[in-house]
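Here it is, the structure, as structure tokens.
What you see is the complex with one protein chain gone and the rest in place.
Up next, subunit A:
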Amino acid sequence: MARVVVDVMPKPEILDPQGQAVANALPRLGFDGITAVRQGKHFELEVADDVDDATLAKIAETFLANPVIEDWTVRRVEA
């Protein structure tokens, strides 16, 4: 078994109102110097050893992310 992390982020040109709301809240909470926040999704998959990278990419591109509005990355990490 391996752990695979898929990170999904809104594309830079897509408005991210959730990230903006977080960014706007930070100065109110006394945290200065944060100029921008983007909010995305982080998936952790427990993956059998015989699942190849092409399959993982397909899972990310067709299901976990919507490529119309989101970019994604897949990486294998130490469990």
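The working rule: a residue touches a chain if its C-beta (ideal position, glycine included) is under 8 Å from a C-beta of that chain, and two chains touch if they have at least 3 such contacts; residues count from 1.
As a convention for this text, contacts and distances are computed from a predicted model.
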(message) Can you match the unshown chain of the complex to its UniProt protein name from these: "Phosphoribosylformylglycinamidine synthase subunit PurQ", "Succinate dehydrogenase / fumarate reductase iron-sulfur subunit", "Molybdopterin oxidoreductase family protein" or "ABC transporter permease"?
(response) "Phosphoribosylformylglycinamidine synthase subunit PurQ"
(message) List every residue of subunit A that touches the chain not included in the displayed model.
(response) 10, 13-15, 17-18, 21, 63-64, 66, 68-69
